[in-house]
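A single protein chain has been removed from this complex, and every other one stays in its place.
Each chain gets a letter, A and B, in the order it is written, and its residues are counted from 1.
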Amino acid sequence: MTHPTGSRINNDLLRPLLLTSWRFYVLVAFFGAFVAAGLIAWLSQIFFGFGISGLRWPVYWGFYVTNFVFWIGISHAGTLISAILRLVNAGWRRPVTRCAEVITVFALLIGAMFPLIHLGRPWLAFWLFPYPSERLIWPNFRSPLVWDFFAINTYLTGSILFLFLPMIPDFAVVRDRATGLRRRVYRVLALGWRGTPKQWHRLETAMQIMAIAIIPVAVSVHTIVSFDFSMAPVPMWNTTIFGPYFVAGAIFSGIAGLLIAMAALRKFLHLEEYLHPVHFENLGKLLLVMALLWGYFVFNERLVTYYGNGPAEMAVFRQTQWQSFAPLHWTMVFLNFVLPLTLMGIRKFRTIAGCVIASIGVIVGMWLERFLIIVPALGHKYLPYSYGTYRPEPVEIVITIASFAAMSLLYVLFAKFIPIISIWELKAGEHPPAPDLVPPATEEHRLGDLRL
Amino acid sequence: MPRWGMAVDLDRCNGCAACVVACHAENNISTVGADEAARGRAKHWLRIERYWEGEFPDVRLTFRPVLCQHCDNAPCEPVCPTYASHHTEDGLNAQVYNRCIGTRYCANACPYNVRFFDFFNPSWDKPLHLQLNPDVSLREAGVMEKCTFCVQRIQAAGTQASAEEREVQDGEIQPACVQSCPSKALVFGDLDDPGSRVSQLSRSPRGSKLLEDVGTRPKITYLARQSQA
Partner (left out) sequence: MDRRSFIKLTAVTGTSAALASCGNPENQLIRFVPAEDIVPGIAVWKPGVCPLCQAGCGLTVRVMDADADVVRNGQAGLVRIAAAKKLEGASDHPVNHGGLCARGQAAIQITYHPDRITQPLKRSGDRGSGRFEAISWDDALGDLARRLDALETAGNQRAVAFLTRPGAGFRQTLIDQFVSRFGAPAPVAYELFGDDVQRQANALSFGRHQVQTLDLANTRYLLGFGADFLGTWNSPVAQGAGYGAMRQGRLGVRGVFVQVEARMSQTGANADEWVAARPGTEGVLALGLAHVMMAEKLVPDSAGRAGAIVAGWSDGLVDYAPDRVERSTGVPAARVERLAREFAATRPAAAIVGGPPLAHSNGLFTALAVNALNALVGSVDQPGGMSFMPQLDTVAAAGLTGSPARQTIERFAADALSGRPAPDVVFIDGVNPVFTAPPAWRVREALDQAAFVVSFGSFLDETSVLADLVLPDHSFLESWSEAVPEAGAGVAVASVAPPVMRPLYDTRATGDVLLDIGRRLRRPLELPWQTFDEMLAASFSALPSATADADAWTDAQAKGVWSGPLPPRLARQTGLASPARRTFSFEAPRFDGDAQQYPFHFLPYPSTAFLDGSLAHLPWLQEMPDPLTSAMWSSWIEINPATAARLRIGDGDVVEVASSQGALQAAAVITPGIAPDVVAMPMGQGHRTFTRYASGRGVNPIEIVAAVTEPATGALAWAATRVRVSRLGPPDSRLVRFAGGMREETEERR
């Protein structure tokens, strides 16, 4: 694996921080407009009442909860992948980890918005938190929604740390090269990083601990998200498979999200020399594995339902399999299984373009999967008299689009202000650390040749 | 402590829907209008379910009044993050509107779909508001509402009885639906009092619980409609 070394790394990777092209403004304006539209949509929902959404008795969860599960799923891209790759010390991870971890943090932030957007009275959302109240009123710790609160917060905190720690040396690089306000900002962010052996040692240790700790957290988060469903006696929800099924799905969509992000970065930030086809190839293989795993879970879930032939479950099963939701269901199967299997399974399609196509398919397919878990079941719960259905209204569609725009916007801003590829890790990959644990990057950090 | 429950005699119920309107009148349930009703926002804490069997000319129909079953093992309760949906000592599944933040999780968990969300603030074209029952709070947009077993009537009867230093008599409490029912298909009372009418009816061999296998342990017993063999 080859990529530029030394000061070229700095030049290439710090370029976006230092030079602002018109394209940046266009992108920010473009995505910002969608985000603004989403905010207006949400405000009008608060102002006019939840009635402007498409939710209706008895389908009280729709696009917002779909988006919630979807984005929490996407968040599994980064931290989990990066942590695993770090632990197994896969060398090819170096250019990938940061842009993966960023996805986690942003996807979590966006995902965590949806339970609020979805609340009937969002201004009282703090009642979900165990804040000290003189009335001694606590949230109901038996509610999976409260577990969600803890799980997501833990994962978010962990992910931010996990993202932040390895950024410190890079902040120091920028600090050392910057002037004025920028210098002051990055100085704060660099937390007094000097690059002493002790600091390197601590950083490495912290990263090691975090990498180990974040994996169970990540697994637990989506398991708990799955509990939002599987704990309720709703036909097709109340099943033990949901935990692993959701985690697998989350990783699956996460990898797809990462592949798309990498391809975009490679193209827009001209990182062709850092993000190589082999990165895509490797992640593509992982996507293939996850597609197989996903197919296995879906097959399991469907077969067991079909064989069990419970009347309530079968009402939902029929809806998704061959009644009103069948077109969506079979689209989902195609996008999540047939397409990635074909593109990633056949070597000549496992190109960057192939990966991107498969990933877009998986993103759409996984969004549909969440929708199809939620809506048909709620619409066909036990008593046929109360069967119903759901169609989204503009407010939900706008907010959904805005969430994708928000992801893009945050990503653009991040890539603008922080090196999207970990500079020192890349360099460390060039020169394996000496036994005395002095990373060669240290020198690079001292001998800068860029003028800011 | 009493444990309030109901028996619904499907052999008496004739589907007249008097109970449906009585519940609206008693509990300040707002009508939503044609457009919102078309968008699935109509609220009927009590509904008459109707099922057809057979083909013309040998058709048979069954009416079944469905309201909150005040489950002893209510799935709507543990999922509520704020205890807005909770169990009272006398066995009611109570809904504290002020505590509800509108997650609608409880409505998903309820197998009977008897919980209704307020999509908008309720409104009454004046002076229809003069009819509102001052004993029942209005629900603002964003909260979940449902059958309360007419808890205001339960409270009032309890207060009256304790003022008169006596126990509440069987049959003294009549929820609005029970009171209006022309054919006396609905019977309300204390399930822990073995002599009450509702206890006796609940032990009837015709009795069964709705969706018993879901494990909710409902406190409403449906007495089967008999057929003429």
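The rule is short, and it goes like this: contacts are C-beta pairs under 8 Å (C-beta built on N, C-alpha and C of every residue); 3 or more make two chains touch, one makes a residue touch a chain.
Nothing here was measured: the structure is a model prediction, and the numbers come from that model.
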Touch criterion as defined above, residue of B:20, B:76, B:92 or B:141 at the omitted chain:
B:20
So which of B:44, B:99, B:139 or B:219 would be touching the chain we can't see?
B:44
Where subunit B meets the left-out chain, the residues are 9, 11-12, 14-18, 20-22, 24-26, 31-34, 37-38, 42, 44, 47-57, 59-61, 63, 125-134, 176, 179-185, 223, 226-228
Listed in rising order, the subunit A residues that touch the chain left out are 315, 318, 323, 379, 384-389
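Quick note on the criterion: only the chains that are shown with their structure count from here on.
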Subunit A and subunit B: spacing of chain centres that average the CA atoms, whole Å:
43
Subunit B to subunit A touching residues, read off their complex:
36, 39-43, 47, 49-51, 66, 75, 78-83, 99-105, 107-109, 111-113, 116-121, 140-144, 210-211, 214-216
Touching residues (chain side subunit A, partner subunit B) in the complex
48-51, 53-61, 115, 118-122, 124-125, 127-128, 137, 139-140, 142-146, 149, 228, 231-234, 378, 381-386, 388
